[in-house]
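Please see the structure below; I have some questions.
Shown here: the complex without one of its protein chains, the others still in place.
Our next item is chain A:
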Amino acid sequence: MAKREREKNFDVEIEEKNSVKVLNLRGYLDAYTSLKFEEVMKKLVEGGSYKLVVNMKNLSYISSAGFGVFMAFVDEVRKNGGDIKFCCLSKKIDEIFELLGFKHIFSVLNSENEAIKSFEKVRVKNVKGRKK
């Protein structure tokens, strides 16, 4: 049981890279831990961070409530010119993304750097767009 308890923990680490906030998720994102994660996201978004990369390398489980957290913020983030992008999914989580149709809503990238860079491209594009 001890093992299970440990697995049920959830933790987020936030780093800032090139004005992109990288969220390293770790552990078990279920109906309970998603409440905590929602608080974290809320603080970030309310604090004006709209460019978010979610690194799921160390995430062992995600439930529908966990996905719900991203759904709750994606509109506001996009409205403010940002986005939520995912990277480094495990095979299992990648499959859930696929089944759920999440890949049609969010962009999923292979590495953290790619995800961060993809924001730069958007910026360049935007700049160009404005010049036009």
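Quick note on the criterion: a residue touches a chain if its C-beta (ideal position, glycine included) is under 8 Å from a C-beta of that chain, and two chains touch if they have at least 3 such contacts; residues count from 1.
Simple rule for what comes next: contacts and distances are computed from a predicted model.
Note on the omitted subunit: UniProt lists it as "Serine phosphatase RsbU, regulator of sigma subunit", one of the names in "Heme exporter protein D", "Amino acid/amide ABC transporter membrane protein 2 (HAAT family)", "Serine phosphatase RsbU, regulator of sigma subunit" or "Xanthine dehydrogenase family protein molybdopterin-binding subunit". Where chain A meets the missing chain, the touching residues are 3-4, 7, 31, 63-65, 67-69, 71-72, 75, 99-102, 104-105.
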